[in-house]
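One protein chain is absent from this view; the other protein chains keep their places.
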Amino acid sequence: MANILEVKNLSIDFKTYAGDVHAIRDVSFELKKGETLAIVGESGSGKSVTVRSIMGLLASNAQVKGGTVKYHGDDLLKKPEKEMNQIRGNEISMIFQDPMTSLDPTMPIGKQVAEPLLIHKAMNKEDAMKRALTVLDLVGIPNAKERMKDYPHQFSGGQRQRIVIAIAIVDYPQVLIADEPTTALDVTVQAQIIDLMKELQRKIETSIIFITHDLGVVAGIADRVAVMYAGKIIEYGLVDEIFYQPKHPYTWGLLNSMPTLDTAGKLEAIPGTPPDLLDPPKGDAFAPRNPYALQIDTEEMPPFFEVSKTHYAATWLLHPDAPQVEPPAAIKTLMAKYDEVAPQKVGQTDGKG
Amino acid sequence: MTKYLIKRICYLVLTLFIVASVTFFMMKLMPGTPYTNQEKLSADQLRIMNEQYGLNKPILEQYWIYIVGLLHGDFGTSFQFNNQPVLGLIMSRLAPSLQIGAQAMILGSGLGILLGAVAAIRKNTWVDGVATFFSILGISIPNFVLAVLLQFFLAFKLQMFPIALWDGFSSSILPTLALAVAPLANTARFMRTEMVDVLSSDYIELAKAKGNSRWQTVAKHALRNSMIPVVTIIGPMAVNLMTGSLVVENIFSIPGIGEQFVKSIMTNDYPTIMGLTIFYSFLLMVIILVVDILYGIIDPRIRLSEKGAN
Amino acid sequence: MSDTKITAGSFKPLKVDNHEEQEKISAPSLTFTQDAIRRLKQNKVAVISLFVLLAIILATFLAPVIAPQSPNTQNVAYANLPPKIGNGHLPGFKGTATVSGVTVDKYQQAGVPKGKSFILGTDYLGRDLLSRILYGTRLSLLIGILATLVDLLIGIPYGIISGWKGGRTDTFMQRIIEIISSIPNLIVVVLMMLILRPGLLSIVLAIGFTGWITMARLIRAQTFQLKEQEFVLAARTLGETPTRIAWKHLIPNLSSTIIIQTMFTIPSAIFFEAFLSFIGIGIPAPSASLGTLLSDGQKAFRFLPYQMWYPAAVLCLIMVAVNLLADGLRDAFDPKS
Amino acid sequence: MEKDKPKVLVSVKHLKQYFNPGKKSEVKAIDDISFEIYEGETFGLVGESGSGKSTTGRSIIRLYNPTSGEILFDGQDISKIKNHSRQMKEFRKEIQMIFQDPYASLNPRMKVKDIIAEGLHIHKLVKTEAECDARVNELLDLVGLNKDHATRYPHEFSGGQRQRIGIARALAVKPKFIIADEPISALDVSIQAQVVNLLKDIQAQQNLTYLFIAHDLSMVKYISDRIAVMHNGQIMELASADDIYDRPLHPYTQSLLSAVPQPDPKLERKQRRVAYDASIEANNEGRQLREVAPAHFVYATEAEVPGYQAALAKMTQATTIAQ
Partner (left out) sequence: ACGSSGSKEASTDTVTFTTSDVISTMDSALNTNVIGAQALTDTMEGLYRYEGKTVKPAIATKVVKPTNNGLTYTIPLRKDAKWSNGKALTASDFVYAWQRVVNPKVGSQYAYIYEGIKNATDITAGKKAVDTLGIEAKDAHTLVITLDKSIPYFSQLMTSSTFFPVYKAAVEKAGKAYGTNSKTLVFNGPYKLSNWNGPDSSWTEVKNTNYWNAKDVKVKNLKYQVVKDASTALNLFQSNKVDRTAISGDTAKQMKNDPDYSTLPKSATFYMQLNQDKNPIFKNAKIRQAISMTINRKELVSQVLGDGSKPIASVTPKDMSFDPTTKKDFTSELSTEGTKNATYNPKEATKLWKEGLAELGQTGKTFDYTMVGDDTDTSKKQSEYLQNTLEKYLPGLKVTLANVPFKTRLTRSDSGDFDMVVSAWSADFPDPITFLDLFVTGGDNNNGHWSNTEYDAQIKASKTTNANNPTARWQNLLKAQDIMNTESGVIPLYQSGVAYLTNANVKGLDYGPSGSYNNVSLYLKK
């Protein structure tokens, strides 16, 4: 399987009055053709900054401190603005979180959907509109033909998000980046949108980076998962590995704090709050909230330990010298499920790649 | 839409009626009479004149007559210009003011929008600094000072334009410039603020993500959206400009309505004052109505919500 | 990743449950205002403007001390003397004027004793221009401040009530605003002048009559938003009365709007007074305001340009400073920036 | 539920809340709903956006004046007390609200201490400044915040901490009943649990009754004793939390449940979404909340009841077999 996108050792700072915010600290991952990579993590962990750097849409006070973003072998970070314009919206598209604000309120939606075609495909207006109509039909806007002339505020939230998706896929991009595309939506609508994205992925064979903080959504859509915490990826693996063989205490905490439909008794919350990225702790940023923290966590950042060929986790607990710890009970139940699932999962991934 | 227009026009008429009434009674409060002069009028003359102007009637009846007259498009006759109908007076003075005002408006707001947009796009660069500096300077110089400087340097010294007097387009250039600076500066500042906001909005991000270059993004998406609030200040500004600027009219000896207005105030020419006030209000409200319709054209959200409401 | 630093002790569980520590907030506690001040301080232009303004205000309020003479002392023999400093060596302050191509020493012509000079020259009645500018600026600033007071006292309550009540009350109050703003300002001024006599009070009342409308509109729009904010709802569920909600919750959150709008009210009042002076219904003589000085200066511009330049310069300086400060404040009060 | 005769604390009867009544822009945000909340329980309210959940909460706490219907609190009809009356003031002490947005629900210009103490002052619950400070500290402690946080401003806190400040403010007046309008939906997953735990703890400690509004169904199920499912200003189904989840009868409830994403890839792969066809509501004649099984209500016509009962029986059977 070819890697379409490779992010290597990416570090990004933001200059602010209080000092530099180290928003991304040495992040690496890759995206294969046709797969869906989910990035999870709580607010401020650097998910958006990561994908914006791929799009070349970082805020003006951002500074790339190091690393590369290779797309088909070219470093996107070094591309001049002009060439980036050629790639954006054409080969790599993006869907934003809030469907209510990401459409231009003063432009009919047909035109907005057709816009990337006019920019990139040198199509005439009529053809572009025709194609836009096809795509709007595809994403399930009822009466698309008549509604092309309508304005965003005349659509419901779910419909708007479909339009945003239509804009993103109208050029059949190779990479589709979706930054929390369903967070602002109702569960029912969210389910529809996710189904839609899965279906589209099958049709246009695009690779997707899907950002969310909802593990439920991840379970539904992802092939692989990267868990971020405080500007770093702390665990990275196939979806089943992350859900049924989690290794990092933060991943445990995340899985644990969500009630499932049969959770009873007290929820296992992760205590405390995430660290301040202005001055990230020296060692493991999660250590202060980690009940399994080791002495070394306060001194040195843990490296990635390989769990399997596809599964890595950055926690000292995986160090051979580390004491064996008991994951929380709920996690153990999950782990028990792994064996039943694993073969099936591997097969599936193969089939896709 | 028609329903909406009818509703708005009803409001307009109601407001005009109130304005007319308020001004009428305010005029009655003013001390002195229009024919106070050093000359002596006989008691009989006074009585006859009062009768002719209807000033001998009880105030309420005078009021009634005035309002009925208004309904027939009769604004009364001027005291200052004996027997000159007020409406004719206003009309004959309006053209130059309207011309200069409209020119200043178009020039000022057009350039202002441009300047503001450029400043916003180049936020925090020297371009922004220069644009901000000039727009603040523009607001800071009284227009009469500006008018004097323009006249002295451009017209008198360099002989590039007529010094004064109202004679064709060329004589409208300097007054237009003098008047345009303030709206230019104001729109530029407003536009900049708004544009900065718009440029940081999600749909601009999406536009960039579509592969629009910076200028394409601005032209296709940012400009129109930033114009929405700018339109609101353009309304009152237009009224102020079109109803004439006494000062500029004075300096350039333009027979405009601003000058006429002050003159009628100074001479207690009540019918003219009232006529002008009502006319001014009328203009104001028409411009606001136009602006609101414009608003709807620029911003479809408003257009539709009104359609919906009717 | 070398293991050299790793010792056996490194893998001891960290037993101290120090997440409490995490809850401590490390940044210094800044009030909202302090935060705004911090942001303002970063804006050099705004800070300079602030100091320029303070300097001007100080100078004008110290006018009785620092003005070379009383602003109304006439000496018509010394009328229209150009600026001169000391012995007149400074260019632009030589005390000379060019009359039909010949440079003449105006001071000599007027028989001014040696050593006596007027830094910014004199006006048509031989009054010291510097003193008049100092006093004039003071009066103009006073007008600005008084107009602001009216603005605050009418505009804010009006806007809050209109926005808070909404519905019919709001529609009614908005109609009133519409009507008031469609009465030409000049009429109001003249009426006030006739009823109240020309003077400071009339001018301030006239400016105040319509001046508060922008403030009221802004406040109303903001109140509409604020009253739906959850913290206001919270106060209501606690049983807070509307008046106290206005004081405790609305006004503090409207403060940035208020400050910024005030920053625009002051210069526009000063400007309006200048305009009134131009058409001859400004501050009555012999008091000077920047407006009266400017309109006198404008008339004499051809021959005595300094009589316009200096008041214009002061007015521009104040305007530029206030505007830059207002810009700075707006940014400072905007947490987004 | 073990108690045989739970005391009714809040009773909503035929409540209607219309906005802009009589105008073209009329919105029937709540259209004739009735339910009861028992003392000490947590009553969950779920439904999609715009279904009228917040409006229900706000009508009960009298932020709106109900269009019609009755709201009995502790046996007293509160839907018609005059604003600013003494009765209203009394009532304001009994019910409190926790809001959704941790950023908008705290006045950014007030110190935490003043925010929490506001209710104390309004209802004169403290006499001296010292007493006030003591009470504020006590409350801060209760919600797990530090004493020295009292002098800080809201923007210095994280979302979870702010939400706790909001809770402390509500608790300050010692209410009996708390309406929590999506108190956790704006929070991070890791923080949500903290707040939910806190709410649960406090409930146990102070014998509070909750109306818990949310759209996150797993959390509602976890926290609630009974749940009402709302749609278009109506209650579609009302039953105990377990019944709603295990034996959802109304198609809307079923659809809603099928859409909940499970943090379990295996389950997710099996999950089939059920689309809801709103056309069954089209003919609204005779439709009302009917008890199809003990304490299990469904919005249905008389004729549909047997059908629902049959379905319920089948489901019960299925679960028993599974067990």
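Order as written gives the chain letters A, B, C and D; numbering starts at 1 within each chain.
As a working rule, a residue touches a chain if its C-beta (ideal position, glycine included) is under 8 Å from a C-beta of that chain, and two chains touch if they have at least 3 such contacts.
Fair warning: this is a prediction, and the values are worked out from it, not measured in the lab.
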item: Touching partners, among the displayed chains, of the absent chain; value: B, C
item: Among B:Ile121, B:Ala164 or B:Leu241, the residue in touch with the chain that has been omitted; value: B:Ala164
item: Among B:Gly69, B:Gly110, B:Pro236 or B:Pro255, the residue in touch with the chain that has been omitted; value: B:Pro255
item: Chain not shown: contacting residue from B:Ser21, B:Gln62 or B:Thr267; value: B:Thr267
item: Chain B residues that touch the omitted chain in the full complex; value: 31-45, 47-49, 52, 77, 80-84, 88-89, 92-93, 148, 151-152, 155-156, 159, 162-166, 250-255, 259-260, 265-268
item: For chain C, the residues touching the chain missing from this view; value: 72, 74, 76-77, 79-80, 99-100, 124-126, 193-194, 197-198, 280-281, 284-286, 298-304
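In the analysis below, only the chains that are shown with their structure count from here on.
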item: Maximum centroid distance from chain D, chain identifier (CA atoms); value: B
item: Whole-Å gap between the CA centroids of chain A and chain D; value: 32
item: Chain B and chain D, separation of their C-alpha mean positions in angstrom; value: 54
item: Interface hub residues of chain B, defined as touching at least two other chains; value: none
item: Set of chain A residues in contact with two or more other chains; value: 271, 273
item: Interfacial residue positions of chain C with respect to chain B in the complex; value: 175, 178-179, 181-184, 186-187, 190-191, 194-195, 267, 271, 274-275, 278-279, 294-295, 298, 301-302, 308, 312, 315-316, 319-320, 323-324, 327, 330, 336
item: Chain B - residues contacting chain A, complex; value: 201-203, 205-214, 216, 220-221, 224-225, 228, 298-301, 304
item: Residues of chain A defined as touching chain B within the complex; value: 55, 57, 81-82, 85-90, 93-94, 96, 98, 101-107, 115-116, 119-120, 151, 153-154, 164, 167
